[in-house]
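Down below is the structure, laid out as structure tokens.
A single protein chain has been omitted from the complex, and every remaining protein chain is retained in its original position.
Read from first to last, the chains carry the letters A and B; within each, the first residue is number 1.
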Amino acid sequence: MENKIRVSNLNFFYGKAQALYDISLEVPEREVIAFIGPSGCGKSTFLRTLNRMNDTIPIARVAGDVIIDGENIYAPGTDVVALRRKVGMVFQKSNPFPKSIFENVAYGIRINGIHTSKTDLNERVEKALHDAALWNEVKDRLNTSAFGLSGGQQQRLCIARALAVQPEVILMDEPASALDPIATQKIEELVVELKRDYTIVIVTHNMHQASRVSDRTAFFMLGKLIEYNKTEKMFQNPDDRMTEDYITGRFG
Amino acid sequence: MAQTGALGDKIFRAVLLLAATSILLIVAGIFVMMVQNAMPTIGRFGIGFLFGSEWKPAQEEFGALPFIYGTLVSSVLALIISVPISLGIAIFLVEQAPKGIAKPIAFMVELLAAIPSVVYGLWGIFVLAPFIREYLGPVLQGYLGFIPLFQGRVTGIGMLTGGIILALMITPIITAVVRDVLEAVPTTQREAALALGATKWETTTIVLGNAASGIAGAVVLGLGRAIGETMAVTMVIGNSPQISASLFEPANTIASLLAANFAEATDRTYLSALIEIGLVLFLVTFVVNAFAKILVMGVASRNGKAA
Partner (left out) sequence: MTSLTAICAAFVTGLLLLIIGYIAIRGFSSINFQFLTDTPKPVGEGGGIGNSILGSAMMTLLAAVIGLPVGIAAGVYLAEYGRNWYGNTIRFVADTLIGIPSIIIGIFIYTLVVLPMGRQSGLAGGLALAVIMIPIVARTTEEMIKLVPSSMREGALALGAPQWRVSWNIVLPAAASGIATGAMLAIARVTGETAPLLFTALNSRFYNYYLDQPMSSLTVQIFNYATGPFEVEHAMAWAATLILVGTILIINVLVRTVTKRRY
């Protein structure tokens, strides 16, 4: 299968401190890749280099290449706004806007001018909410505030919001870490479902989650990529001793 | 490849930048306009303007000293009265009072700052001045009359009344800043002191020591307000350009002089003299406020909080 994302020799610095060392990896299209590793290992930092979210940090600096669909996103003159539209993101803590449920999903459609008419906008919002498995729960209160939803619902709303702008890649930064088991299960089912249309990169601190949802897993430690393998292989017979220690719970 | 929305970003940022820059332009404009309009007297009287003790506009004689003196003395008087009270309230609110009491009291003290200056002036004329004339003045004179500060005729209108009104007006400002500064001192400091067996009051003194430069900042900020406070002082200080040792005698401050005379100053030289003394007030308050800000910022950043 074709590679959607190709990262080669990526180094990342916060001011003088180096946070990522020489990361190289390839992400095939329409697969789920899980990033695991102990807290502070750099997995979230790495995720945020894939849509240049780290640009918001003034002292952050990147060296190396991230190539998405054949284009280096760190090349000078890159349209970061267009990049972020193509590479959507769901955050650790759900972050709905202080608007209605409908407007939350419609926001990305509107700013990117995707819709052709009012009816088209409505249809797109409905489809996104369907795809995020939220439609049945909110269809009767689309115009109420998004803050009235439960935590799990808010997170699925944020997924719907990301889907509505028709991205090709979705980055998820520990999307279920603040949720209860039932809400977590719903998100996991959703991730597997979404794989049909999207390439998904998910950061998780939960190894069972990684093994349940992902096709491939990358294990990070101290800013280095230790091992990157098919998930099945990684959890049954990892190549690296450190990976085995981590997975079996000997540290972390 | 151009950034999507780059034009919008540029326009948005330019509009905001213009608005933000207007603040610099205002301050620069104040300085330039005042210097320009004060030029006639700056050129004519030079530095002597600041030290002359006679103010007779009709004879074109302009000495700013009585007003500088009045401003200084009334402000210092206000600080002497207000600082202990403000510190007391702030310590009470942050260190001692239960939340249920602290909140409404803090709110009421803030309301005191919301009352307009002219209202304090009105209250000063009709309530405070008679009180000083009938009660406070005679009592002070009875006990302390041997000191020149408390000699002379007590009319109720004069330096002391101005100072008291000023004290009342700057108390909410000093209290608010000291409160912020005390709250910025980490709880761990208090716990450390308590764990060593310090009493509640000893702990408070340690907290105060830690916050010292911030408290100094609050006092300087209060001084800045007192120096520039206009209406209330104008209404109770008596507006007489004299330098007198007695606190019961009428006096005048720079701000009061401006409030009482600016509108009638049609003569070019007189106007220039008033603007020049206003320029002095502007520069002094600017420096005092900047100094206060630096002091308060120091404490806040040392304890990891934004000012």
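List of remarks:
Here is the rule we use: contacts are C-beta pairs under 8 Å (C-beta built on N, C-alpha and C of every residue); 3 or more make two chains touch, one makes a residue touch a chain.
Since the model is a prediction, treat every value here as computed from it, not as a measurement.
For the omitted chain, the shown partners it touches in the full complex are A, B. Only one of the listed residues, A:V62, A:A82, A:A133 or A:M242, touches the absent chain: A:A82.
Across A:V7, A:I33, A:V165 or A:I247, the single residue that touches the chain missing here is A:V165. With the whole complex as reference, residues 51, 53, 56, 58, 81-86, 88-89, 91, 93, 95-99, 107-108, 111-112, 147, 158, 161-162, 165 of subunit A touch the missing chain. Subunit B meets the missing chain through residues 3-6, 8-9, 11-13, 15-24, 26-27, 29-30, 33-34, 36-37, 84-86, 88-89, 91-93, 96-97, 105, 107-112, 114-119, 121-123, 125-127, 168, 171, 200-201, 204, 221, 224-225, 227-231, 235, 255, 258-259, 262-263, 275, 278, 281-282, 285-286, 288-290, 292-293.
Criterion: only the chains that are shown with their structure count from here on.
Centre-to-centre, using mean CA coordinates, subunit A is 55 Å away from subunit B.
Subunit B makes touch with subunit A in their complex at residues 1-5.
Residues 77-82, 85 of subunit A are the ones that touch subunit B when the two sit in their complex.
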